[in-house]
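Let's look at chain A:
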Amino acid sequence: MKGNEAIAHAAIRCGCDGYFGYPITPQSEVLETLAAEKPWETTGMVVLQAESEVASINMVYGGAASGKRVMTSSSSPGVSLMQEGISYLAGAELPCLIVNVSRGGPGLGTIQPSQADYFQTVKGGGHGDYRLITLAPASVQEMADFVDLAFELAFRYRNPAMILSDGAIGQMMEKVVLPPFKPRRTEEELAKECPWATTGRIGMRKPNIITSLALVSEEMERVNLRLQAKYKVIQEKEVRYEEYMTDDAEYLIVAFGSAARISKKVISIAREQGIKVGLLRPITLWPFPSKRIAELGKKVKGILSLEINAGQMVEDIRLAVECKVPVKWYGRLGGIIPEPEEVVEEIRKMTL
Partner candidate 1 sequence: MTKEEIMQPENIVYRKPELLNDVPMHYCPGCSHGVVHKLVAEVIAEMGMTDKTIAISPVGCAVFAYKYIDVDWQEAAHGRAPALASAVKRLWPDRLVFTYQGDGDLACIGTGETIHALNRGENITIIFINNAIYGMTGGQMAPTTLLGMKTVTCPYGRVPELHGYPLKMADIAVGLQGTCYVTRQSVHSVAAIMKAKKAIRKAFEYSMQGKGSNLVEIVSTCNTNWRMSPDKANKWMEENMFPFYPLGDLKDNG
Partner candidate 2 sequence: MAKMKGATLVDIERCKGCGLCVVACPLNVLALTTKNVNQKGYNYAETVLEDTCTGCTSCAVVCPDGCITVYRKKEE
């Protein structure tokens, strides 16, 4: 099935309580699949087509604030519209899932795949000091697998999580093993897992309040310090990445998502030509696998950041290796996916 369809099926199967979204290419299949599957008749999952991405993300805020497993999906321009809501979600420490099947920008851009939302996602597209747990799938299987993982991480840390995919993986068809069925939580389970949630004052407990507002500076600083402490724990515990042929690599490609798929082809061509290339694929874009990249940076002669954008992640790689090894960028823009041959050529240049 398509990557977008895998997201929808995985959501139904992992106990998701609600989906709120607005159509946008190239991810509309998520909402379309959910509408066709009618999960409200089986698991009781709510599916609602909102009037805008702004409404969608705020519906997610409402649902998340009441402790439910809720999600939305969109593509780049729609995710731009959601940034205010994402900042509020992060500020109010609400767990939820946002899927970005990104496309080329800026502006209305193109409907073709792109990775140009890297900065927006990992550097905070909205206002304030916040971080999004970001998972970057490189296959339809991972589209399916990361839905539950994203929810698990989001609830563990009370933080919004994003799946940053792209139009290629969203539209691509591959075989996929759907995750095992997991029932939605009961009201009791929810109240136990989320004692902070605004569910109504069950058992006449004290009122719960979900807000990101703290007018007194000292109080707001405390909120921020708490967030930063949480982010530090996430950075220590939740870094995920895949390595491919790095053992003997003299050159390293760092690439995520679609670009990582191309990289494997690049590596096989380059190795045929006698250039020992390996791949580090960040699975979590935030937290970023800086430590591992720094370690590999000590062993290789050069690093190529392959991105389907104008060079964004390359900055984080340079920070990771502290410029101790040359770090180059290569990529294509406007929705064009680089051909393996042109990437091999870039690596060849690095060897000269």
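How were these picked? Simply put, all candidates are chains of the complex that A comes from, given by their letters.
Please note the rule applied: contacts are C-beta pairs under 8 Å (C-beta built on N, C-alpha and C of every residue); 3 or more make two chains touch, one makes a residue touch a chain; residues count from 1.
Keep in mind the model is a prediction, meaning the values are calculated, not measured.
Contact annotation for this complex: of the listed candidates 1 or 2, chain A touches only 1. On chain A, the positions that touch candidate 1 within their shared complex are 17-18, 20, 46, 48, 50-52, 54-56, 58-63, 65-66, 68, 70, 84-85, 88, 92, 198-204, 207-213.
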